[in-house]
Structures are given as structure tokens and as C-alpha cells.
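If you scroll down you'll find the structure; I have some questions about it.
Yeah, one chain of the complex is gone here, protein chain that is, but the others are all in their spots.
Naming follows writing order (A and B), and every chain is counted from residue 1.
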Amino acid sequence: MPRLLLPLLTLTIAALAAMVLSVSYGSVPVPVADILAVLQGQGSELQRTLIMDLRLPRTLSAFATGGLLAVAGALMQVLLRNPLADPYVLGLSGGAAVGALTMMLLGLGGLFISSAAFAGALLATLLVFGLAHGMGSWTPSRLLLTGVVVAAGWGALITLMLALAPAQRLPGMLYWLMGDLSYARTPAPALLVLLLTCLLVIPLGRSLNVLARGPMQAAALGVSVQPLEWTVYVMASLLTAVAVTTAGSIGFVGLVVPHMLRLVLGNDQRLILPACALAGGTLLVLADTLARTLIAPEQLPVGVITALLGVPTFLYLLSRSR
Amino acid sequence: MRPMLLVLVVMLVPAMAQASQRCAVDDTGREVCLAAPAQRIATLSPGATELTWAAGAGEQVVAIVAYSDYPPQAQQATSVGSHTRIDLERLMSLAPDLVVAWVTGNPAEQVETLRSLGLPVFSIEPREFEDVASVIERLAYLAGTEVPGNAEANRFRTGMAALADEYAHRDPVRVFYQVWNEPLMTINDQHLIGKVVTLCGGDNVFGELPRLVPRIDREVVIAANPEAILAGGMGEENRHWLTYWQQFPGLLATRQDNLFFIPPSLIQRPTPRMLEGTRLFCEKLDRARARR
Partner (left out) sequence: MAGLILQQLVIDVPGRASGTPLDIHVQPGQVWGVLGPNGAGKTTLLHTMAGLRPARSGQVVLADQPLAGWRRKALAKQLGLVFQERQDGFPATVLETVLIGRHPYLSPWQMETAQDLTVAREALQALDVAHLEERLVSTLSGGERQRVAIATLLTQAPAIWLADEPTNHLDLHHQVAVMQLLTQQAAAGRAIFMCLHDLNLAARWCDHILLLYPNGDACWGPAARMLVPAALERLYDQPLVTVEVEGAPFFVPRK
């Protein structure tokens, strides 16, 4: 038990520290004493607006999005028994992007973009799963191949839409594709989904450990393989859809966070999945803080920062591991 | 007569009760009301900045975005990012009492956030010459600078009308207007620049295309064989866009030497400077007519 608790406790502390940092830093300096005052319901009106209306919701959205993406990535990797799998490779984000960009082309905003992104991600999921199922039973390699090809199709559609888009809509579309937490408004739905996921995924953890050894072996050890695979796939798709709906398409988190954790913590899904929620959230909170403040008042796309932070960290861990 | 008077009184009572309140309808149809004339204005696009200065409220502008470069003294205000991505924190910290947003240029979510934080947001999107004048008048009203604002709006309105009177009915010149080089882009008749072409008595060879800013192939330009080519672009250093066309002596525009540069800042922003740009445009087309 302490084997699981110690890393999770460490990651929780890191996550809280990242959130405190994110709430403390912005393009407008607010002294720590004033932040504490605001959190106690005092402070000036401007400071309340900055902290409670802008920074805190954005920080929580970043945390939820990062956590969702990392958990979805970890689930996909176990499902496909392929370390390169992530929700983006399977074309989920492509479907979401096509949905969102369509709404932007039509000049619709806000809720329309979110719902279309969500619908697009689910459509992509059904498409890939349906096609991979095809005539016979699906295998991980068939699912992966179908996903990659469908993703390429989405990619082409996205390029087409960008080419046909009126010039004044282009920046918004590009920023959406790069991922942008300034679009995130209420963090509650994403946080709720993340919490539910963690509760759901922990009891599945040991079954997933067994599934990682192949479906036959898992079945022989008492795992009902097909229902489990369906559950995992649908779950990963929903998580991605919610994440993409919250913050646009942010790549890289789903691929790299689970691997970083595996290099350090081993491959027990009961540990890795909640750890992904915490570490993915932490990474995105830090990245978004930098994106907001690095060259303020200009704002950077958060996806750039996640990659710039994640790539060296990942390579360092990889070179150190066996 | 009596009932009429009564109606008038009934209508005037609420108006008098809110005598100090100023309301204007923005380009999305929303009514924006201020309790007092705006003293701290945030302008979220270069065009919005320029129009607010044109409305005589330049001194009240406290927040601008990247490329808000006209008039030059506008740049003394604090920048709050770019029009595609606004630093909301910095904007809020400037405590604006009016935000002038750009309907199709600013992210809808960020503008929505500003509204939800209780800021009055006036969204603009001028699509006609008259819209430019009208936006200036409405901004001047909200800022309490009606005198200089209305004067500027009228100068623009009458200036454009005078140009139309002078040039619109002259012999048509077939025109290709080049917005950008790579990819090659032009405008159709619905675009504000397209309307400049028409006002100057020009005939936009791509005016019928369905998209506002179509991307086109060089071949179709050569096939359309315009009598004059006018180019804008970014900055003033792009004469090579025009020299490119000189390698096609078969082009009427090249043969007649009707390759003209129009400073983009004078014509690509829907602001009163368009009057100057339009005058220049009309003069170029007239020069093309003279070379026939």
C-alpha cells in the first residue's frame, strides 16, 4: 500500500504547488498576501476578478484537461498494447477539430464549438471502432492502423477547411488547433469527469495489468476481455472529447505523461492511472502559467509549452532508464 | 392634438429619468448602455483603436493591442496582447469602462468572458462606407465626444460621396486588386475594398467570386487580362509584387504601365483613412484611363 501511496502523495503535493504557482503568477502581479485575502473573501474588487474569475477557473481547467488527456493516453496504450498509441493518433482530436472548425467557419461560437467538438470526437470514435471491427474481430494493430488512416483523413479535411476559411477566421482556427485554455470557462464539468474517471479506473487497474499481457493470457486469468476493451475504449474517447471540448486540441500530454510515469513508477495501472491524472494536470497547469506570462501581454499557445517542457524531461528519463 | 401630446410626454418620462445614461446599438444588434460617458476605453483591434481616435475619444483609450499603430500617439496606451489572443488579466487590471471589440477578429469566448465579468462590450464590424461613419458617431456618443466625432464622421461621409460623384460614372477600368502575394489573394465586390473599386469607376475582374477574399491562381489573372493592377500588402516594401507582372508584356496592365501601389494602411482598414486611400485609388484608375 505505501508503494502506491508515496508516489501519489508526492504527485498530489506537486499538483497543489503547481496550482498555487499558477494562481500566484499572471501578467498582472498580485502580492501573495492579497491572494490570501481574496481567498478569504476580502481584497479589492479587481484582485477578486483576477484571481477568482480569471486565474482560478483557468488553472482548474488546465489541470482537468491535462489529467484527462494523460489518463486517456495511458488507457489507449494499454488497450492497444502499443506505446505509441494516444487519443490523437487514433483520430479522435481530428474529428473534434473538424467539428469545431466547422462551427467557426459558420461564424458560430461558444457552446456551438464545444458541442461540435464533442460530437466530432464521438463520431471519430465510432468511425474508427466500426471500421476496425469490419468483417472479423478487431485486433490492436488493425485498430491502430484504422485510427492512423482515419486521422490522416481528418487532417486533410482540416487543411481543406483552413485553405477555404476567410482570412479573418484563420487565427482563431489555428489557435484552437494549437490548444488554448483562454477558451476554457467553467472547469466544473471537466473536473467532475476527471474525478469520476479516477474512481472508475482504479478498480479496473488490475484487470488492465492483466490485459497488458495480451488478451488470451488475460482471459485465462479471469478477465472478460471484450467488455473490458470496450469500456476502456469508450472511456478514453469520452475523456478525450471532454478535454478537447474544454481547451481545443493539445497534443503530446497523452503520449508522454504516461511514459514518463512508467519509466519512474513501473507499470502497475492502479498506480499509473491516478498518477497520470495528477501529473498530466500538473504539466498543463505549469505550461499554461508559462504560456500566459512568458511574453505577456502576448499569449503563447499552451501546446508549444507542453512540448518544450515535456520533450527534454522525457528524453532525460529515457536515457536514465534501463 | 392633445392625445398626441400625452403620448409624447409618456414617451419622454422614462427617457428623462435616465437622462445621463447613454445607449448605442453595436454591430451585433446588442444595446450597450453606459451610466456616464466612457472614460477608460479598451480597443481590441487596430481598427477599433483608430476609429475610437477618429471619434475624438483617443485620450480616453487606456488599452490597445499589437499593431494598434495609428495614430502614432495611440501606442502610448498599454498593450493587452494581440487581437487574436487577449491578456484578460492585464485588460481587467486597467479597469476599462468600455471595451470596443471586433466581431470577427476577437475570440468569441474571450469577448463573452468580458461580458460575463460585467464589462460593457461594444462590438464593431464595418462592412460599408456608411458603417465607418456610423461606428464613429456611436463611439463618439458613448464617449461623450459627439462634437469632434460627428464632425469626423461627416467629413468621411461627404468626402466619400464627393469621390463617388466625381468618379463612379467614368469609363469603367477593369481592375485586379492584389491583397497578398503568396498565396495570391484578391477581394470580391462585397469587400470594402471592392466597393472602393466600384466607387472609383473600376470593374473588379474577380468581383463575382463568391468568397470575400478569394485565393486565386496567377493563370486566371493573366486570362482575365485586367487593364490596371493595384497592390497593397504589408508594409510599404512590396513593389516587387508589381514588378512580377512586368514579365508578362501580353498583359494590358503591363503594356500600359498601369501597375500601381496603394499603401495598404490607407485602404485595408475600415477607418476614415480610407478616404485618402480611396482618393489615391481613384486617381490611379483615372491615370489608367488617360493612358488609353
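By our rule, contacts are C-beta pairs under 8 Å (C-beta built on N, C-alpha and C of every residue); 3 or more make two chains touch, one makes a residue touch a chain.
Computed from a predicted model, the values in this text were never measured in an experiment.
Within the full complex, the chain left out of the display contacts the shown chains A.
In the complete complex, the hidden chain is touched by one of A:Gly107, A:Gly130, A:Gly214 or A:Pro312, namely A:Gly214. For the options A:Met104, A:Val223 or A:Leu284, the residue in contact with the chain missing from this view is A:Val223.
The missing chain lies against subunit A, touching residues 1, 4, 77-78, 81-83, 202-204, 206-207, 209-210, 212-214, 216-217, 219-224, 262, 266-268, 270, 322.
One rule holds for everything that comes next: only the chains that are shown with their structure count from here on.
Measuring from the averaged C-alpha position of subunit A to that of subunit B gives a distance of 40 Å. Listing the residues of subunit A that touch subunit B in their complex gives 26-28, 46, 49-50, 53-55, 107, 109-110, 163-164, 166-169, 171-172, 175, 180, 182-183, 185, 292, 296-299.
Of all the residues in subunit B, the ones that touch subunit A in their complex are 66, 78-82, 84-90, 92-93, 95, 104-105, 107-110, 112-113, 116-117, 185, 211-213, 215.
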